[in-house]
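Heads up, one of the protein chains got dropped from this complex, but the rest are sitting where they should.
Up next is chain A:
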Amino acid sequence: MPDEEVLEEGVLNPVQPEIQDPLLKSILAENEALPTQAPVELEQPAPLPDPVDEVDCVVIGTGAGGAPLLARLAMAGLKVVALEAGPRRDPTKTYATDEKAQHFLFWNDERLSAGQTPVAFGNNNSGTGVGGSTLHYTAYTPRAPRGDLRLFTDFGKGVDWPFGIEELEPYYEELEHFLGVSGPASYPWDPNRRKSYPLAPLPLNGAALLMQKACAQLGITTSPAANAALSARYYQEGIGWREACTNRGFCQAGCNRGAKASMDVTFLPLAESYGAEIRADAFVTEIERDAKGRVTAVVYTQHGEQKRQRCRHLFLCAGAVETPRLLLLNELALTSGQVGKNFMAHPGLQVWGTFEEDIRPYKGIPGGLISEDTHRPKDADFAGGYLLQSIGVMPVTFASQMARRRKLWGQPLRDYMRSYNHTAGINILGDCLPHENNFLELAEEKDARGLPKPRVHFTAQENEQRMNAHAERIMRQVWEAAGARDIWAFERYAHTIGTARMGLSGDDAVVNADGRAFDVPNLYICDNSVFPSALSVNPALTLMALSLRTADKFLAAQQRLDG
């Protein structure tokens, strides 16, 4: 075995090991002395070409945070450029129905997972490529229940959002119709909506039907879930007809039909039809500022070359790990002391069982059935709540999680996996409280680009532990009622949230209620990092709503300036 330096061990795709940009070098060299309003660029012009003139807006990241606002800004007639770290692919030709082959969908640069409940990244919660994490999301699109935005008011724990659900509702409606969300005609836990889902629910698979029957026995209300995957052909502005879902069950490793509303088949083509430019394989390393602290340009690496793009405004939408990492690397917007703080991850406890029935868990939309009866359980000994959802699962993901949890090996491992086709699961998606011990920092250890790896500390606190215990009890009851044997639970944490929180004051928040950085007047942040609290629903729909709202707030502010 080669005898190498430890630092070399972590090197991935060894390209450009040296930092070539002088500003970034200086930041890395002396972490202490760089003032926020660094006039470095004026003193020391970097020898980089400016391939394109200044644009109105640069958007970093093309996931659920960046893509909707990119389209909105382009439609308003602004000159906009999106920089996406990952590649652009044609899913219809290049996506395989194979988990290993789809490895490229995930952000595989190594992150360090610390704390008592270390969070898995990569295929657990982090995507890359034109479309970001929506390329692998399950398409689960419940709206946030009203109370989730005022956790502190209701429980005296966590924090309130700086606005109420009424700010998001018009965007939820718009999104459900634009994306073509499939769901029930009437939503049991929110029956007074102005508009119902535009498409009928997707068909329920084995796990969903078993859960539905058992919940009915136990008096738990269920409903077919809202999923941003088409139950029928759907016409979409900027794209044309999108084809219906064929129940491939492969959402989490990429849809090859365009049936799932990932950003690459929805907002991004819309944005391009209005003149937005999307540059793939463009990894941003540096955010340049003028003497007043305003962002003037971003520097990125594309195909081994360093480039600069000047901009009047910057929208940072790189996700709750890469966004704070970029801010920390660039010592940008740090005055509040909140960048990297309050990292949250949704309790996503899964309960699995083996059934007599032949289930074949690879078929059908994975999250077919939902219950929000547990949103505010009467017997709860914790703040907030959670939703219940049936789950389908791909074989490698299932086997890997099972092995980590049950530690089976040898013949018992192969024997257990032979019952894969008779396996069904339920999981929760629970709220998570912000906590000072849960945060992101830059590690000493460097990646292939020579940049410090992010280290994320996460420990499930008492509230999350109590919620998990409550949920495990209920899910075990459901699976027992459904006739399962060999029931076991897997403690899991989903999504990356927090780390650049939104709030009313620059003393304790990084961005204001409009998504604008308190420290930097022309910097907006829009991704999971701005969520003040985690919410008890999958974040994608709320994030897209926030993205459209951020664009509208920005455009309104620009109009005021112009007028």
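In this text, a contact is a pair of C-beta atoms (placed from the backbone, for glycine too) under 8 Å apart; a residue touches a chain by one contact, two chains touch by 3 or more; residues count from 1.
Everything below uses one rule, namely that contacts and distances are computed from a predicted model.
Peer 1: Considering only the chain that is not displayed, what protein name does its UniProt record carry among "Sensor histidine kinase MtrB", "ABC transporter permease", "N,N-dimethylformamidase" or "Gluconate 2-dehydrogenase subunit 3 family protein"?
Peer 2: The missing chain's protein name, per its UniProt entry, is "Gluconate 2-dehydrogenase subunit 3 family protein".
Peer 1: Of A:D53, A:E356 or A:E436, which one is in contact with the hidden chain?
Peer 2: Considering the complete complex, A:E356 is the one touching the chain left out.
Peer 1: For the chain left out of this view, which of A:W189, A:Y274, A:Y416 or A:F490 touches it?
Peer 2: A:Y416
Peer 1: Based on the whole complex, identify which of A:V55, A:A82, A:A114 or A:A460 touches the chain you can't see.
Peer 2: A:A114
Peer 1: Considering the complete complex, identify which of A:S223, A:N247, A:S273 or A:T335 is in touch with the unshown chain.
Peer 2: A:N247
Peer 1: Name every residue on chain A in touch with the hidden partner chain.
Peer 2: The list for chain A reads 1-2, 4, 6, 9-14, 93-101, 106-114, 118-124, 126, 203-206, 209-210, 246-250, 256, 354-360, 362-364, 394-396, 399-400, 403-404, 407, 409-411, 413-422, 445, 448, 455, 485.
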